[in-house]
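For this depiction, one protein chain was excluded, whereas all remaining protein chains were kept in their positions.
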Amino acid sequence: MNVAIIGASGYTGLELIKILITHPKFNISYIANSTGEENVQELHPSLKDVLNIEVSKVNAKEVSEVADLAFLALPHKTSMSFAKQLLELNVKVVDLSADYRLELDTYEEHYCSHEDKEHIKDSVYGLPEYYKNSIKTSKLVANPGCYPTASLLALLPFVDYIEEGTPIFIDAKSGVSGAGKKLSEISHFVNLNDNCHAYNPFKHRHMPEIEEKVKLLKDKEFQINFVPHLLPVTRGMLVSIFATLKDEVNVEDILEDSYIDSEFVRVRNTPVNLKSVAGTNFCDVYVARNKKALFINSSIDNLLRGASSQAVVNANIMSGYDENLGIPKIAYVP
Amino acid sequence: MNVAIIGASGYTGLELIKILITHPKFNISYIANSTGEENVQELHPSLKDVLNIEVSKVNAKEVSEVADLAFLALPHKTSMSFAKQLLELNVKVVDLSADYRLELDTYEEHYCSHEDKEHIKDSVYGLPEYYKNSIKTSKLVANPGCYPTASLLALLPFVDYIEEGTPIFIDAKSGVSGAGKKLSEISHFVNLNDNCHAYNPFKHRHMPEIEEKVKLLKDKEFQINFVPHLLPVTRGMLVSIFATLKDEVNVEDILEDSYIDSEFVRVRNTPVNLKSVAGTNFCDVYVARNKKALFINSSIDNLLRGASSQAVVNANIMSGYDENLGIPKIAYVP
Amino acid sequence: MNVAIIGASGYTGLELIKILITHPKFNISYIANSTGEENVQELHPSLKDVLNIEVSKVNAKEVSEVADLAFLALPHKTSMSFAKQLLELNVKVVDLSADYRLELDTYEEHYCSHEDKEHIKDSVYGLPEYYKNSIKTSKLVANPGCYPTASLLALLPFVDYIEEGTPIFIDAKSGVSGAGKKLSEISHFVNLNDNCHAYNPFKHRHMPEIEEKVKLLKDKEFQINFVPHLLPVTRGMLVSIFATLKDEVNVEDILEDSYIDSEFVRVRNTPVNLKSVAGTNFCDVYVARNKKALFINSSIDNLLRGASSQAVVNANIMSGYDENLGIPKIAYVP
Partner (left out) sequence: MNVAIIGASGYTGLELIKILITHPKFNISYIANSTGEENVQELHPSLKDVLNIEVSKVNAKEVSEVADLAFLALPHKTSMSFAKQLLELNVKVVDLSADYRLELDTYEEHYCSHEDKEHIKDSVYGLPEYYKNSIKTSKLVANPGCYPTASLLALLPFVDYIEEGTPIFIDAKSGVSGAGKKLSEISHFVNLNDNCHAYNPFKHRHMPEIEEKVKLLKDKEFQINFVPHLLPVTRGMLVSIFATLKDEVNVEDILEDSYIDSEFVRVRNTPVNLKSVAGTNFCDVYVARNKKALFINSSIDNLLRGASSQAVVNANIMSGYDENLGIPKIAYVP
């Protein structure tokens, strides 16, 4: 099955390429970015002697002629105008941007006016552990954000046990690859090395994404208080969630039971870390309790489970393949 | 005024030496560790051509003959037996261990049986912003732990505004120098580089220290839920505190007012970071609110404000000097 | 074909496991270390839900019953006594230690008395680009050291052009995983972070290995002056070689011609770096000239091309498979 990667210049584009090179079913038939006219080896020198394919200047018509499914690793807003064209040309889409992740009104409140109101209502939120059946038949899957992926996988098993009306706090820490390839003050080596700091406390756009999904999946309204931090590491994301339980329940059992059949969620009995999941699609989770105080702890590779490998899992499901087909499980350890 | 440094081999011992070398009033008359028979330049090669003094094998009698005040940078338990001797020989003590930080019963519950019950009851907790008057006349100051220093300076101004009965969550992140010079799995470069993880969630010994001081200072009992994390950096500590307010108060004003006269607490209007305080005695603090959800954020240099420079501030106060005498304010930036 | 991994606890043991899990022909039938009685997931927590196999306490007889080839990732000296037993039981061996890398007299001069004089004389040096034909029929391949691999691949094409009698200088830089899993002062995070330094200048045991192979392959005696450095990174090795040419030859062409048919040596036209080869078996090389002054620059992943992936390439060749079978080519980028 031929697939296209649109937005091949960035980190998530590169990760898509890396996974699809060895995927047993998907064949990369088209790679594009906004400029084209380059070999993928010039764009990503680590691919020298590994993959030899021209990067095209993106064109929806061309995509529809050579691919059945397209991964869009594009900026917000750019993505929806392009997804719209592809869907009208009958190309399935896994969109890694935020453009189809939210209900229309939530999106417009936190991002901008939406340009593809037709398709957003049918998009499926691509968190496979919770939306697998809908993904199977969807033509448009909105790949979750990295913070929501790690946060929701940790939080959802406990939503029913948390005291209603109490705030949920999420202290999230991310490697700087999440800020992308574009040069910026925060990703200047001198500014981040030996350093760590919060940013956009209570204001990050992933906060409403988490709140909305908790409400849709669990029919509970919680105030999610989300504070992201930047870590002096390239890849990896660590989430620490704090909440107040109704009762002193057995939190280990609740967690274990929730993911007993989930191939890509590993329940740990010690706090999780970044390295054990770096390079993989795993989400590691751990939980602890102090009377009614709850600590849930999860880690993912922000570029893989938080973006590209989860996108390929979604594509696997949309295509009727096993969800684990070609999905990386072996960590960048040591 | 002659001072002694006992426990010169470790990181906090080195930081004490570094500060005291240029201190305008204190003169290092004695440096000791458990073995002795070495020049300080062999112990700390960075001091070559900077300080030339023999390291003694620790002996209380000798200390009392050459120094009026001693800094103890010793392990817990070792410290109290030595402090006891010094106090009986009329040497003032600033103790950097945990041995005199807690009420006797709290100590014995979380550490071990106490061997100096006579002096522990008169020790003063060396957090200058809150105990300055008692420190002035004390002969035994217990220097606070690094996590409690950063946590209490952030939390104390808000204790009266937090809804009683709600849990307070502290997500603390520390550089690995806090784990000391001794080799260990967690401080192996390969294990920590590109990594980050929690440890001892809800079980760290600094948790009761914070709870006790909140109670003693504010007469309020809160359940402090403390989760420390390890960062891939050498020095620095970042604390994120989450709590529930009674009302939607002006948190910026509360913070500003609390520290308007504090030379070493800087109120910031953006989230704090490690680098701006590394190398200094400053504690930077920042606060944000989302309805009744509270986020307080502080940073210190764990080896300085969290140990050695705070110890010298305490010694300054005990000796009748200005508290800022010889205290580092210029950060290791960039 | 069933293979055994002996010495599964260390970093190279883990890398062997990671490669062999997805290898299309080799099946891991036996994993051992010195203690046994543990599941591989306890030994390497990143393998949870990835590989489920018991770790045995090493036993040569058992190996011979379940495997046709064994990878030995053991310390020097331990390795030869065990290799000897395996060879006598007709198990092929790829030895990652230094025990069979050198001529007997060179070995005994730089290491210790050799305990397997019978097999050392038939061992083949496992640098595939230069010894492929001998490896094909060998029962005992000595996997090269990491520094010699990167140094020889860079140096060998130019040996005939270097002025005889002039010294060759190698400034090599390694990530600290090369120092192994054992705790040590140099790999303590605080000591290495933000730091870099040479160690054992002109005295490293890889120096005679390079000298000997240059002599055996090119029949030229050069004084190799080798200075290794430690970098604050986990994996990767960068080699800078400096030498004096006889004439102002076209060094780019010489390099290009040398490796035109080598799948795992990539000639670059800009200086090489660590990240483009991390996670792969590639050796990247680059060359520059200033009149007769020569600079050759190579990079490898010290744990893969410098150990485990090169070992699997050797095993592929010994088993009659394509050398690239199951060998990683996709880098840990970004």
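The chains carry the letters A, B and C, assigned in the order they are written, with residues numbered from 1 in each.
Everything that follows uses one rule, which is that a residue touches a chain if its C-beta (ideal position, glycine included) is under 8 Å from a C-beta of that chain, and two chains touch if they have at least 3 such contacts.
Fair warning: this is a prediction, and the values are worked out from it, not measured in the lab.
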**Request:** Among C:K84, C:K173, C:R266 or C:R305, choose the residue that contacts the chain missing from this document, as touch is defined above.
**Result:** C:K173
**Prompt:** Of the residues in subunit B, which ones touch the absent chain?
**Reply:** 11, 14, 18, 21-22, 44-50, 177, 181, 193-194, 234-235, 263, 266, 268, 275-277, 279, 282, 303, 329-334
**Request:** Provide the residue numbers of subunit C that touch the chain removed from this figure.
**Result:** 166-167, 169, 171, 173, 190-191, 194-199, 201-202, 223, 225, 227, 229, 231-236, 238, 240, 242, 244, 271-275, 278, 288-293, 295, 297, 299, 334
**Asked** Touching the missing chain, which residues of subunit A?
**Response** 11, 176-177, 181, 183-185, 187-190, 192-194, 232-234
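Going forward, only the chains that are shown with their structure count from here on.
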**Request:** Taking CA centroids for every chain, report which one is farthest away from subunit C.
**Result:** B
**Request:** Can you figure out the chain closest to the middle, judged by Cα centres?
**Result:** A
**Request:** State, to the nearest whole Å, the distance from the C-alpha centre of subunit B to the C-alpha centre of subunit C.
**Result:** 46
**Request:** Can you tell me which residues of subunit B touch two or more of the remaining chains?
**Result:** 190, 194, 232-234
